[in-house]
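Of the protein chains in this complex, all but one are displayed in their positions.
Take a look at chain A:
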Amino acid sequence: MTSQNFQHILSWEAGSNTTVPTYYQVKYSSFRSGEFQIAEECSNITHLFCDLSEYFTDEHENYKAMVQGFTGSKVFTSSTCCLIPYLDTSLGPPALNITPYPSSINITITLPASHLKREGKVLSLIDIYDELKYVITVRTSDAQVVTLKNTTTKEHFATVVEGLYPNANYCVSVAVTAHLKDKSIPSTLKCVITGSISQQGYPAVSIIGGVLVALVVCVILFILHRAGIIRLKTKKWPSVLKTTRNLGYSVCEPEPENVSPVQVVFQDIKKKVWDYNYGGDDDDEDDDNDTGNNGVYTMHGIIHRYSGDHAEQNISVKQSMDCISIESISQSNELLDTDVENSGEQQISIKKNEDTSAEESCHPSDEENCSMASVSRNSTCFNINLNTVMLGDLEKPWDDTSPLISHQEDADDLPECGDSDALESKLFTDAVDVQKPDCHNISHEWQKSSFSDESDLSDSGTDQVTEYIGR
């Protein structure tokens, strides 16, 4: 008895005996019942086969069948046992549909129909087994075999076999089995040739992809440009802004921090000028010295105090005083031009040393160019008419102040480093404080010299001149 997809066909051969049965009768029985039942479809038949599918209703039952051949009065019997349809039926062959691709083949598998009926309805293999195994066998042209195993729960399904060579011949066969027993009938071999790699497919895809990417990038850039994140360098600065930029560098701005260099300058000049002052005038030396010095000190003090009050204008005031001092020198004493020039140069050199960025061209001979020089130094510098400058004590009201250039001596008096109070101004650096003793020394020296001068003055005028000059 052969069974395929729950189609159980009993086939027999005529007996070896010479007598051939005239008709046959098939009976079947199960382990449970034990009694043979006549297969009505196959009684009194002459053909040598019988389909018992409809009688084996219980797939789990153990069935037995027998054939009786009648020849006249003789009966030949042949039986077969045992068939459990669920176990012993062979499954397959499945129906295949192969679609070739360049490097793969797509296999569509359809399970065969079963002959098992339950309550008049034909059951499918999946209904009976729920899950089936299948094996795909791929044979290459060079006799290599590739096997793929998998399970399915569907009557109709597809699988893709990948990793194949193009333009190659492949033969495919699929077998379906149940879990419990590997009884199956494989499908016939179906051969197919895989396609060739077309040059059109890939470039088309790549071109489309590239175009899309470029579009996306452009869109993103456009959005960013609109948002202002990216600025194209096509916009130029307005002309007004350009000039403003340049002007910014040329505007004179006072630098209140540069205190110390200014201080140094004052001392030297004061000293020099003071010498010249005394060298210039012999008569009113004592008085002038006292008053002049006092005036100088006071003036200096005032100046400094002013600078203390107006911190921002400190340097500018001093620098202006530098300029003023030089001017006063030039105005008052022509004889001392060379010396003043020297002092001025000294002043310049000092200033140069201490102000690296400075290019002081505050030439004593050039009053009006002072402002220009100071401009280049980033410092304000303005011309002051010394005749209008008033001199006086801070304690006294302004009305009592005496003009700065009332006396030649006074005009010549340069602001020296001055009082210690002035030195103690907050705006002065430590370098300035260091100069304190110098100032005091100078003052002491001056005092000494003044006393000596007084002593000397008493001797002879001419001698004094030489002496002072020599000093």
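One rule holds in what follows: a contact is a pair of C-beta atoms (placed from the backbone, for glycine too) under 8 Å apart; a residue touches a chain by one contact, two chains touch by 3 or more; residues count from 1.
Just so it is clear, contacts and distances are computed from a predicted model.
The complex includes a chain that is not drawn, and of the options "BHLH domain-containing protein", "Isocitrate dehydrogenase [NAD] catalytic subunit 5", "Spermatogenesis-defective protein 39 homolog" or "Interferon epsilon-like" the UniProt name matching it is "Interferon epsilon-like". Of the options A:Phe49, A:Phe70, A:Tyr86 or A:Tyr101, the residue whose C-beta touches the omitted chain is A:Tyr86. Note on the undisplayed chain: of the listed residues A:Lys74, A:Lys117 or A:His179, the one touching it is A:His179. Touching the omitted chain from chain A are residues 31-34, 60-62, 64, 79, 81-82, 84, 86-87, 130, 179-181.
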